[in-house]
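So that we are looking at the same thing, I have put the structure below in structure tokens.
Of the protein chains in this complex, one is absent; all others appear in place.
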Amino acid sequence: MSGVGNLLRAWDFDPSIVIGCAALLAAYAFAHRDDYSRAPWFVGGVAAMFLALVSPLDALSDEYLFSAHMLQHLILILIVPPLLISGLSAKVARAIRAVPALARIETILATPAVAWTLAMATLWIWHWPALYNATLANEDVHILEHLCFLVTATIFWWPIFAPDARARMEPTHAIVYLATAMVSNSVLAILLTFAEPGLYPAYLHPVDSLGILPILREGWGLTPAADQQLGGLLMWVPGGLVFLGAIIFVMARWYSDPEPRTGTLGVAAR
Amino acid sequence: MPKAKLAIGLFILSEANFFLLLIIAYVYYHAYPGSGPTAASVLNPMRTGLFSILLFASSATMLVAANRYRARAYRATLTWLVATVALGAMFLLGQALEYAGLYERGVAVNRNLFATTFFTLTGFHGLHVFIGLVAIAIVAGLSASGRLAGSAREADAFEAVGIYWHFVDAVWVVIFSVVYLWAIL
Amino acid sequence: MSGVPTLNPFSPEAASISHLFVAILCVMFAIFALVAAIVTVAIVRYRDREGAADARQEFGNSRLEIAWTAGPTLLLIVIFIFMVRTIHASDPPVRGRTPELRVIGHQWWWEADYLSSGVVTANEIHIPVGRPILIDLESADVIHDFWVPELGRKIDAVPGHKNHLWIRADKPGVYLGACAEFCGNEHAWMRMIVVAQPQADFAAWQRDQLAVPAVAVTGEAAQGARIFREQTCINCHAIAGTAGIQRIGPDLTHLASRRILAAGAADNTPANLFKWLKDPNSIKPETHMPNFQLSDAQTHALVAYLETLK
Partner (left out) sequence: MSGLAVSGRIGEPSAAAARRGLLAWVASVDHKQIGIMYMLSALLFFAIGGFEALLIRIQLAVPNNHFLSPDTFNQIFTMHGTTMIFLVVMPMLAGMSIYAVPLMIGARDVAFPRLNAMSFWIQLFGGILLYFSFVAGGAPNAGWFSYAPLSEPAFSISNGVTYWVLALTCLGIGSIAGAINMIVTIVTLRVRGQTIRRLPLFVWMTLVNSFLIIMALPVLNGALVMLLIDRLLNAHVFSPAFGGSALLWQHYFWGFGHPEVYIMILPAFGIISEVIPVFSGKPIYGYGFVAASTVAIAFLSFTVWAHHMFAVGLGHMFVMFFSFTSMAIAIPTGVKIFNWSATLYHGRIRLTTSMMFALGFIVMFTMGGLTGVSFAVAPIDWQLTDTYYLVAHFHYVLFGGTALAIFAGIYYWFPKMTGRMLNERIGRWHFWLTLIGFNLTFFLMHPLGMMGMPRRVFTYPDLPGWMILNMISTVGAFVLLASVLLFLWNIQMSLASGAAAGDNPWDAWTLEWATTSPPPPENFALVPPVHGRRPLWDLKHPDRADERAWVEG
């Protein structure tokens, strides 16, 4: 199984990623120097992002498997942003809002309609075969794609996980917001799952630089058709479950904080 | 929250699902067309495109009508409603002509799977346009007889009809791109 | 063969399923007993009677909730892992192997074509013991489902959608099978048997099946052969060595060698065959086999002929 060995050794510490992650951590450490209580979340987010982009998963995604690439994107869209946001402390969030320019940006971007449209548009547009194939052909486009996903996803999750309660959406609206996003995500996923194989030709005949193609095809049974199906299913089911989890989380948060009293007991409410 | 508006929103939700199913069927059989006519071989995107513009225009006129209505300019409201009905009717006429042309070339609903799914999809959309026209006509009639003079309830109903109409157009945007534009690509 | 085939497997594939099933049954029973016990205890303990304590006004306990969400989740994850293993064990991938046998579901009988040897038979599938046979499963009309519970999973025969399954038996014997997907009027009588034999016997059986039966020239049998030719029989049925080549109904070349008649509606005895030819509906109501209003004499002759087709 030297092939698998090659795969496991295929770490690619792309400077842009290493530096980017380091910068993120530094910025966080500076901003939160007096309170590291939420740091684990943020660090977890950065770690997830780092692993998704430098580990063998990246090698698989770029060269071999649509499904692996899908997994990588799901991590960037559904796992990393919520973790990063949850890592911020309310204090820092308020500090950011204190800067009028930033505050204005947040008010615009955090508008549910805007955030939703941005995120979903990004998701759909980048899966359009022409563009998707372009990302596989050209590394810069690929990096651009990943940045798009990260940024718009962060904007998308902000109104749900924002550290400052006032920046969060009203629960019932949040449920609709997430549910509709889940539907849009599922429709795209279903299209990918049932589309004819070869939607993304690059994965039909990979240049087998790691010599693992036989293992993938026979050993794991990932023929191009199966690979594309698996990709769609990953987006559909685990992806959908993340949105569902978020909905449940919102409801749990909602039910757990006591309601303001309406009128006084026994006495008629006028 | 206004009742009629919420109700129409929910209705649209269910309608959207219904059309999604028909579209999926069309796309599915687009991959396995079998013998006989295909979208590319028998459809005329240019011509249908022109008629589609009429339909989209009717959405605009409906917006203006709603706008005039809010401004309590009921005469103008009526005019714009009539314009909307006229545009919608022309779109339906265009669809009728298209169907007639297809039948002459022997493309009937049971000719092959493309034909079946095509007529099902566009036919049901046509039906929805027609229903929308009836609704708008009723609203126009009410406003003509001056019985639309905006109590909150009527305003709510007016908006509901408008939302439904915009939905019908939005569905056509999807159908037109999936059926006609895809055929050119 | 036995009372509860799904729990009494005769192939590794079926065994892997039944082991998992037994395990799951135990888990299910444990959980059921738990819930039943919880409810019963509550009823006994907190029943409203003289001097019973007032109901305690409590609203819930998040720790408990998380516990009984996480518990089942873990259990299901374990089950899922075992399931994945069983899926591969009970339904191994085809890996480009060419099927040896094609089974086609018809309303309401099973056609079996041995692709390698060319044997064609119906409702009675012979397999060699101990060797997995790859079946290519198709349907001629509606959806049917091939199911021999003692030998493994069921799988649908879907028109326009080819399916494959492995079938194997560890011990010689006769295994009952049936169509498990509702397929119309005679769904109930679309049964089959799988006969597992030692390799030698299996080879012998194939040889016999390939032999072209001698067409009787004298006596009742000859008369029956003529009836078969001249009545409309040959419009649907094939018999090797005769003009009958149609494959609409079951191939009758070696009808007399089969154990069952009309896909399990009756045992294959001369008496039943007589009844069947005289009035098919009396054995299998609403079957596609028409009633040709044959006289008793004709029917006897036909039976005599068909009984020669060993």
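Read from first to last, the chains carry the letters A, B and C; within each, the first residue is number 1.
Note that contacts are C-beta pairs under 8 Å (C-beta built on N, C-alpha and C of every residue); 3 or more make two chains touch, one makes a residue touch a chain.
A quick note: this is a predicted structure, and the numbers were derived from the prediction, not measured.
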| item | value |
| --- | --- |
| Displayed partners of the chain not shown (whole complex) | A, B, C |
| Given C:V39, C:I248 or C:A271, the one touching the chain that is not displayed | C:V39 |
| Touch residues of chain A, complete complex, unshown partner | 172, 175, 179, 182, 186, 226, 229-230, 233, 236-237, 240-241, 244, 247-248, 251-252, 254-256, 258-259, 261-263, 265-270 |
| Contacts of chain C with the absent chain, listed as residue ranges | 3-7, 14, 16-18, 20-21, 24-25, 28, 31-32, 35-36, 38-39, 42-43, 45-48, 52-61, 64-65, 68-69, 72-73, 76, 79-80, 83-84, 86-88, 90-91, 93, 107, 141-143, 145, 147, 149, 153-156, 158-161, 163-164, 176, 178-188, 191, 264, 285-286 |
| Positions on chain B contacted by the hidden chain, ascending | 1, 3, 6-7, 10-11, 13-15, 17-18, 20-22, 25, 28-29, 32, 34, 109-110, 112-113, 115-117, 120, 124 |
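In this section, only the chains that are shown with their structure count from here on.
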| item | value |
| --- | --- |
| Farthest chain (mean CA position) relative to chain A | C |
| Between chain A and chain B, centroid-to-centroid distance (C-alpha), Å | 36 |
| Rounded Å distance, chain B centre to chain C centre (Cα mean) | 51 |
| Cα-centroid distance, chain A relative to chain C, in whole angstrom | 48 |
| For chain B, residues contacting two or more additional chains | none |
| Multi-chain contact residues (two or more partners), chain A | none |
| List of chain A residues in touch with chain B within their complex | 187, 190-191, 194-196 |
| Of all residues in chain B, those that touch chain A in their complex | 20, 24, 27-28, 31 |
